[in-house]
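Data first, discussion second: the structure below is written as structure tokens.
Here the complex is missing one protein chain, while the rest keep their positions.
Up next, chain A:
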Amino acid sequence: MAKGKIAKAENNQKESSRISEKTKSRLWLLLSLVAAIGLWTLLSVLPKTSRSFPNIIVTVKQIPVMIERGLLFKDISSSLISVGLGYALGFVIALPVAILMAWYKPVRNIIEPWIQFIRNIPPLAYVPLIVIAAGVGRKPQVIVITIATFLIMCITIYQGIINIDETLIKAARVLGAKDKDIFVRVLAPASLPFILTAVRLGASVALTTLIAAESTGAMAGLGMRIRTLNNSYETAPMLLYIIIIGIIGITVEKIIKLLERKLTGWQEKREI
């Protein structure tokens, strides 16, 4: 009897987990959102933190205010242009450099230590040097983001290429593939997952470098505006801008993840 009961319970469990896997994760997301808003509200009430964290209603009300001031869309588009340009440039440079590093040992030996070295320096530290060299305006912003995204994407793609299973190359060779075939039909598809991972990490770095990039005397931009609002203690629009950066980041990540599933679904395992 007891056995029957257990079996039944197990069955029920299986049934419920099967039906609602998607709904369940949505419910968790909702719960997590409620918890975050709860914490936020709490912070907005506590005397110590209330100045930094205006409550959700006050923050959301800043949207029309910032639009009216003619800043919100200008800032978003300015940041997206800088991020987009720097990120695209970073990728265009990173891909061939990573391939060269994987292909030729001398190139690797000369470049890799410096990539590792510069990667650990916060961009904010070398921004003044770039401004002195490139002047103010769009140019230094793009350069800062290009450097930061290049470093992370180059190292990720390079690591991926050198870790490609060598037996695949051997197999292709014994099946009659020439160097060109190996490049196009083995190395390219085998590195695609790492390239997409690099693209994802690069997008995240591009956004986290935004503040540094826009501290170069930018005229507009999400990062620049946060610094300006900071000077006048306008915490509500600041918080709004911070959340907007987060939303942009998670949207880009979701799009790239979708791309990964579409293009590299053949992988045994993914996720880095």
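Simple rule for what comes next: a residue touches a chain if its C-beta (ideal position, glycine included) is under 8 Å from a C-beta of that chain, and two chains touch if they have at least 3 such contacts; residues count from 1.
Going forward, contacts and distances are computed from a predicted model.
What is the protein name, per UniProt, of the chain that does not appear here: "Peptide/nickel transport system permease protein", "ABC transporter ATP-binding protein", "NADH-quinone oxidoreductase subunit N" or "Lipoprotein"?
"ABC transporter ATP-binding protein"
By the contact definition given up top, give the residues of chain A that touch the hidden chain.
That gives, for chain A, the contact residues 165, 167-168, 170-177, 181, 185-186, 189-190, 192, 264, 266-268.
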